[in-house]
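Handing you a structure now.
The complex appears here minus one protein chain, its other protein chains still in place.
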Amino acid sequence: MNGNGRVGILVNRLGSLAVLFALIALWWMASNAGWVSRVFLPTPQATFASLLEGLNLRGPNSNGELLAFTQATVGRMLQGWLLASLFGVLLGAAIGVSPAVRAWVQPTLEFIRPLPASALLPLAISIFGLNPGMVLFVVAFGAMWPVLLATVHGFAAVEPRLSEVARCLQMSRAAFVWKMGLPNAMPDILAGMRLALTIALIVAVVGEMIASQSGLGQAILLAARAFRSSDLFAGIVLLGLIGFASNALLAFAEKRLLRWQQP
Amino acid sequence: MTERRLLRWLRPWVFPALLVGAFEWYARRAAALGSDALAPPSAAARAFMGAALDGSLWQATGFTLGTAALGLLLGAVLGIALGLVLGLSRRAAQLGSLSIEVLRPVPSVALIPLAMLTFGFGVRMELAIVAFATFWPLLVLVQSAVQQIEPRLLEVSRVLGLSARERAFKIVLPAIAARLFVALRLGVAVALVVAVTVEIAANPNGMGYAMMIAQQSFDPALMLAWLGWIGVVGFAVNAGMVLLQRVVARRMGVLP
Amino acid sequence: MSTAADFLRFDGVAIRLGGREILSPTSFDVARGEFVCIVGPSGCGKTTLLRAASGLVAASAGEVRRKGVKMSEPSREVAFVFQDYGRALLPWRTVEGNVSLALEAAGVPAAERAPRIAEVLGKVGLAKHAQKFPVQLSGGMQQRAQIARCLAQKPELMMMDEPFGALDALTRQSLQDELARLVRDDGLTVLFVTHDLEEAIYLGDRVIALQANPGPGRPSLARMIDVKIPRPRDQLTTKEHPEYLQLRRELFAFIEQSHD
Amino acid sequence: MSTAADFLRFDGVAIRLGGREILSPTSFDVARGEFVCIVGPSGCGKTTLLRAASGLVAASAGEVRRKGVKMSEPSREVAFVFQDYGRALLPWRTVEGNVSLALEAAGVPAAERAPRIAEVLGKVGLAKHAQKFPVQLSGGMQQRAQIARCLAQKPELMMMDEPFGALDALTRQSLQDELARLVRDDGLTVLFVTHDLEEAIYLGDRVIALQANPGPGRPSLARMIDVKIPRPRDQLTTKEHPEYLQLRRELFAFIEQSHD
Partner (left out) sequence: QSNPKIVFGYTAVSDFASVFVAAEEGYFKKRNLDVELKFIPLNSTIPAALQSDSLQIGGPTPSVFLQAVDGGLDLVLVAGGGLTSKTITGFGLVARAGSGIKGPQDCVGKKIGVPGLGAFLHVTFRAWLKESGVDYRKVNFVEASFPQHADLLRGGSVDAVVSADPFMSRITESGAGYVASYYSTFLPENNQTIVHAAKREWVLKNPGAARAFRESLVEAAAFMQQPKNDAKVRAAIGKYIKLPPEVLAKIQISPPGATVSEKQLGYWVGLMKDQDMLKTSIDVAKLIAK
């Protein structure tokens, strides 16, 4: 076993940081030495410059719009995700608890589930128009499935012994849902919500690309159309950062909420 | 008794029928108002028959499925290989963790413009994006599957003195088989969604493109037909995977 | 109030599961305050009998009556200690929270819960571990947590399915003695399943021996033995008591012969 | 060939895990053909001692020598029966396949495997269940399958970690007797962990008692008792043998006092 205690952890952190820097160095060499055309692959410096400029970090009188785009995309992602989580849990709990709901509704859901959210966009535009609400709806639609499936599974997988404990204690149905069903489904729901957040970001970007909503998705599309590869990469880097940060936050929350698994 | 049977058989179809009916009514009204982008499902069914008969349906479906499968293969082979390495070696996992956490959340669709520039249209760009999109989930799931192998089983292999090869084929691979399948099922779903998305956004081939083309040449009926068909294909592929998973699970004694 | 004799009555109870007769018609009575042990080989239907007695499974013939009323659904007055203790605890609640569940179900006001929880945890020796989650406990501690929850229920009848199987010898002995004390003090009635014949003799007022694969001429209930060893009993002297040694021989001989 | 005395030698073996001393320096010898039982309260380090003896964990001080050679990696000549039997079987292989694994590892040709598998399955009473998967077995049957795999290894030294905890009294007794027979016939050496003091006395040539929380003035190895009851032993008479009753009292008294 390598390293022990704090020193070991520090060494590991530094090691993984070094690997990341090595990858960036590789990028730097590939682009600066011209192994790959700059039209596709800008240099890290140029990407960084585009980022600074877009985020208005260069000087007081620049007019970069990346910050506003980032806010728009993050907002769309978060709202869609919250909606998806809410409906996913409600619908999933209904299906998980009630066999009747399951029999009537689940086959329909099974059929619309594999529909890519991107394929629904043109139809949604025709029905709801080209407004932010429509994109939000599609984001929520696309991101709802992992939460829904996880909730259904979590409710269905309540340990039979626990159901018997509930019977022995003569617990009410509401108490059962609240004290057994939901906590039991919690790990699944949280894992589903984490997946949903990733999907929400993807669908938000697709929505911005196809349905012309201002945001990072549209920004990178326009950058690509104008062949400004450093702007394109700046957008991709920002999207990666959003994904990284939101994922890390959620993982942290998950750890706190599921302390009973690994106290 | 038979009436109950009938009801049970009909139950799953009630909601779809209601939805389709409502849409039919809505689309007819919209079409009467002069919409270019909406058509009733009945017209879509006719358009679907046309596409099925002239062969365009099968060609586009074949392209999308083929590309998705190939991209998945590429992404899965790389993802599983790296996942095994990271799962078995704690040091490698620690070194790679930050890079993976930074690269993984990059939305695959953000790379469509880049892949366009690098590969142009056709199979290659779609392959690249599908492979990228499926690589990460497989990597992460395989890694965690390997890490969750019952440590007692690895100890059994040590006590019995199994060779590295025997250990891989008799302990590690069978132990992760069930989770590997779950990962592959997710991969299949991701591959299909991403393939269609790439076709909608850029690549002039396959089902997604056929849908966009139908939309652009004022054929909302055909567009709706394609939308429905994409759903059917996704449903069928998913059902096929579930079936396959069950067969394999039974073979392995996980499901007696 | 009912008489002591019909506190719990098995009246021709038979159980079929998966198309097979697990328990052939069985009748016996349990008096209030009695400690009845059930022994028998693995798979002979001990757990099934207990589940029927508490209303968790329905009998396919006959009925179980408690104080004259047919048992069809579990009741809060009957506690059940499950054999697979690992699954019977809510993994997301601490030991304290798991015990509290019984009090919540009974509608005990929040303010009164803490002292009652502390009391039962003290009885099973888990006072120091109240804040731990089930995964943090050894098997024996999990089982004691389950027993604590059942005690918190303040039941009048307790079903215990191999409750001490996971405990080390010493903890086991002290819990055996604690249980015997509780029964005496609170007038608790216990149905106790074990595969340890010596434990059955040590604890029981009566030992019921079941046999597997019942059929015509081979009833499930194979033997019923009264244990006339005086109480309170003691781990060392009781186990060298002549009556104890004699019953042990008798039961072993019987079980050896009925085993197949 | 080595002398009987240094067949297995613990030489000041100490083990630290998670920053805590689990086992303080411990020395003792095991002779070839000897049956040594290890008892002690839950968490005192019985499993840990056994793991160190078979090379699964490295000692933080001292060393374990087998026939004069330091144990650093597990060897095929040493079999290990794990306490958590449910996890030590490959769930995707039948009972037969699990036993076969040991033969495959030893490079036994495919043709010779079937009779050897049948033989060991017969010994543990699983002949009729060869085609079942682990999930289809009761806990006791799983444990017996694991023992069968260890026997198939043809080890000269066998580490057994609470192997009979999950068995019902009768199966347990018959396996105890079968194990005692094997040891005598094949000259097997056994290190046997149990929390059942009576089992330890009944089976062992020697009983080692460990105590938890070792420290200065409180070594892990608390007591070493020779059992001089003649063999072959018998479930009824041996347990009424005066030496047996006396050792039982002695061990109980000791453990009660060292328990905290």
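First chain written, first letter: the chains are A, B, C and D, and each begins at residue 1.
What we mean here is this: a residue touches a chain if its C-beta (ideal position, glycine included) is under 8 Å from a C-beta of that chain, and two chains touch if they have at least 3 such contacts.
Note that this is a predicted model, so its numbers are computed, not measured.
Here is the thing to keep in mind: the chain we left out touches A, B in the whole complex. Check B:P16, B:P151 or B:P204 against the missing chain and you find that the one touching it is B:P204.
Checked against the full complex, the candidates A:Q71, A:S98, A:N131 or A:S172 give a single residue touching the omitted chain, namely A:N131.
Contact between subunit A and the unshown chain involves residues 38-39, 122, 125-126, 128-131, 212-213, 218, 222, 224-229. Looking at subunit B, the residues touching the absent chain are 30, 33-38, 116-122, 125, 202, 204, 209, 212-213, 215-218, 220.
Just so we're on the same page, only the chains that are shown with their structure count from here on.
Subunit B and subunit D have Cα centroids lying 50 Å from one another.
Viewed as a contact network, the protein chains form a single closed ring in which every chain touches exactly two others.
Contact annotation for chain pairs lists A-B, A-C, B-D, C-D, with touch applied as defined. Subunit B meets subunit A in the complex at residues 8, 11-16, 19, 26, 30, 35, 37-38, 91, 94-99, 101-114, 116-118, 189, 192-193, 196-197, 200-201, 208, 211-212, 215, 220, 223-224, 227, 230-231, 233-235, 237-238. Looking at the complex, you find that subunit D touches subunit C at residues 39, 41-43, 138, 140, 165-171, 195-197, 235-236, 240, 245, 249, 252, 255-256, 259. Partner subunit B is touched in their complex by these residues of subunit D: 54, 56, 73-76, 78-80, 82, 84, 87-88, 90-94, 101-102, 104-106, 133, 135-136, 153.
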